[in-house]
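All protein chains but one are shown at their positions in the complex.
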Amino acid sequence: MTSPPRSLKGEEVPAGQLTASEPGISAPAVIRKRFSLSRPVLNVGMIIIGVIFLLPLLWLILASLNPGADDTLSLPHPFSLQNYHLVIHAGAGAAITNSLYLAGVSTIIATAVSTMAGFMLARRKIRFKGVILVLVLFLTGLPVTLLLIPTYQIFVNLGWLNSKFYTSLVLASMSVPFSIWLLKNFIGQVPTEFEEAAAIEGASEISILFRIVIPLIIPGILVSAILTFINSWGSFLIPLVLDANPADTPGAVGIYQFMSANGQVQFGQLAAYSVLFSVPVIILYLISSRWLSGGFSFAGGVKG
Amino acid sequence: MTAVASAGPGDDIVVAEPRLRSWIRHAVTTTWLLPSAVLLIGLFIIPTIYAIYLGFTNLELLGQYAQNYSFTGTANLQRMVHDPTFWLSVKLTLIFVIGSGIVAQTVLGLALALLGQRVNVVVRASVGAIVILAWVLPEIAVAFVWYSFSQAGGTLSHLFGTPKSDLLSTAPMLVVCLANAWRGTAFSMLLLSAGLRNVPGEVDEAAQLEGAGYWRRLFTVTLPIMRPTLMINLLLITLATISDFTLIYAMTQGGPGNQTAILPVYMYIEAFQFNQLGYGTTIALTLVIIGAILSIAYIRQLRPELKDTVS
Partner (left out) sequence: MAKIALRRVTKSFGAKVAVDDLNLEIEDGEFVIVVGPSGCGKTTTLRMIAGFETPNKGTLHIGETLMNHVPPKDRNLAMVFQNYALFPHMSVERNLSFGLRIRHTSKKEISTQVHEIAEMLGIDGLLDRRPSQLSGGERQRVALGRALLRKPQAFLLDEPLSNLDAALRTQMRFELKRIHTQFPVTTVYVTHDQVEAMTMADRIVLMNGGEIQQVASPERLYAEPANVFAAGFIGSPKINLFSAQVDHSGGESTLRCLETAIPVTTEIADHLRAARSETVTVGIRPEDVVLRPATDHDPGRAAIAGIVEVIEPLGAETHIAVRVGDETITCRTPPRSGFELGSTINLSFDITQASIFDGTSGLRVC
């Protein structure tokens, strides 16, 4: 945050009034004419933006609690959880369980694989390391739209369609480039002195890995895992194309199908479905943002 | 005693590393890199190369060309160039990216970041939380909410003063752009807030002492200093928006007609609804190339600053 302007004496001067009440300064006349917004106006402005952003969310929550919900923003007359019950029985429960599988498996695979690669890239001398890193960075920008059709075709030939596991594998590989990049940078920031100190104290490589390295990189691993999970959880196009088995339908595809299923859009139930589908992700985001802003400081281990 | 006399004339002594230890170290390094390599090569690089091939074939989803497809040279390219829907799709994609991405998200994000510097802490935290919540919501949920919002009788229609009209039919691109802007603003807000924090306070204060007003300071001091951050922001928004599928498809399926068929949606429709896997791949390749060109343009803009940080 930029600090507010201070007069020569060091007192805070309200913005727009940096004028010559100090002896010795002659302020240009321009300043007095300047249009300046005072704090209350800015506050109100931001609040207005906030309220506009809030409207759709408000509708979602209210509609989910309103058995007779429609597409207007209205208070539910009977506040009830009926929509939630209905939609869970109509398949939301199964779909969210499938999402759990897809996101879970892909996260485990992607995180394990990326941590190992990231560690080696951060710590060891590797031939063509520069090329590999550029390649990985490049892959992070490659859109899934390109991979969709060829992957589909390959899966057709391998017989890997309609499988939750292979779909998870695809989701995992989509997150791997970014995870490798994230972990490589993160591990690179951990000073090597800890590993060196442990080595000179007599610890073997394995010992160093488990006693020193892993405890120190857990924040990075967790961030990477949470990001992968969130990405895989919301994935729509990949499961839509690669897994047509109705029993495997994940939440995102489930909501879409529910939208076009019955003749009349079931606003209330769909709202409940959406809320149920969103809650895990929101919780994970809250957890990880604590980690991110808490910072990865190795306080005390290293000076400063 | 002065400097220790050297050990005498003769050749340099080189002690070589024991071979076994060196070999074990290399083996471990390779083993740890292998799973990632397998995954990336198998599910990323090979499909990419295959895509480059498929884009020039007549592969179809079903029927005779599903098994016996063949290389058709530039047939797909020619078809694409003469395909009016393709060009419409390109235009829609650009509108979508520029309108909702660059203009809406960046401007809104910047406004929120700037406001955030000067408002009450509680206001900043709560509005920030709401905006971020819109971003964290899974894309399908966003699609559903905005779908409902813009129905006839929906809240958005009320706000626009046209309660009876189904906005998704009458102004589909507008609704879709609004939805995407709503969803994506938080990212810009966070990135640009961080960028603003990195602008040294002294520079702004020096400008104030020189007599520069707020807007002048913003445009001649603050924003130019933030250029790298702004460029990175634009780059990331562009890449994310240009290949966005779920939001639009779930809301409109590309319609009504083709009115919201941006390239990813068009690709899906051609590939999986009209069976044209080969042609769909051609469209996807074009999409990637457009994205690459834009990326290079942005990175070029970044280069002078990168040189400073690297030197």
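In this document, chain identifiers A and B correspond to the written order of the chains, with residue numbering beginning at 1 in each.
Definition applied: a residue touches a chain if its C-beta (ideal position, glycine included) is under 8 Å from a C-beta of that chain, and two chains touch if they have at least 3 such contacts.
This one's a predicted model, so the numbers in the text were calculated from it and none came from an experiment.
Novice: Quick one: say which of A:Asn157, A:Gln189 or A:Ser207 touches the chain that got left out.
Specialist: Residue touching the absent chain, from the options given: A:Ser207.
Novice: Touch as defined at the start, partner being the missing chain; which of A:Ala92, A:Leu216, A:Ile238 or A:Leu284 qualifies?
Specialist: Looking across A:Ala92, A:Leu216, A:Ile238 or A:Leu284, the contact with the absent chain belongs to A:Leu216.
Novice: Which one touches the absent chain: A:Ala199, A:Leu222 or A:Ile282?
Specialist: Selected residue, touching the omitted chain: A:Ala199.
Novice: For the chain that's not shown, point to the residue among A:Pro40, A:Gly93 or A:Pro191 touching it.
Specialist: If we include the chain that is not displayed, A:Pro191 is the one touching it.
Novice: Determine and list the chain A residues touching the chain excluded from the picture.
Specialist: Those residues of chain A that touch the unshown chain are 191, 193-194, 196-204, 207, 212, 215-216, 298-304.
Novice: Using the document's contact rule, name the residues of chain B that touch the chain not shown here.
Specialist: 1-7, 12-15, 17-18, 21
Simple rule for what comes next: only the chains that are shown with their structure count from here on.
Novice: What is the distance in Å between the mean C-alpha positions of chain A and chain B?
Specialist: 14
Novice: Quick one: which bits of chain A touch chain B in the complex? Just the residue numbers, please.
Specialist: 1-3, 5, 15, 18, 27-28, 30-31, 34-37, 39, 42-43, 45-47, 49-50, 53-57, 59-60, 63, 70-73, 109, 112-114, 116-117, 119-121, 124, 126, 136, 139, 141-154, 169-170, 172-174, 176-177, 180, 230, 233-234, 236-237, 241, 251-252, 255-256, 259, 265, 267, 270-271, 274-275, 277-278, 281-282, 285
Novice: Spell out the part of chain B that touches chain A in their complex, as residue ranges.
Specialist: 25, 29, 32-33, 35-37, 39-40, 42-48, 50-51, 54, 59, 108, 111-112, 115-120, 123-124, 126-127, 130-134, 136-141, 143-149, 151, 153-155, 158, 182, 185, 196-197, 199, 201, 204-205, 208-209, 211, 213-214, 239, 242-243, 245-246, 249-250, 263-264, 267-268, 271-272, 277, 280-281, 284-285, 287-288, 291, 295
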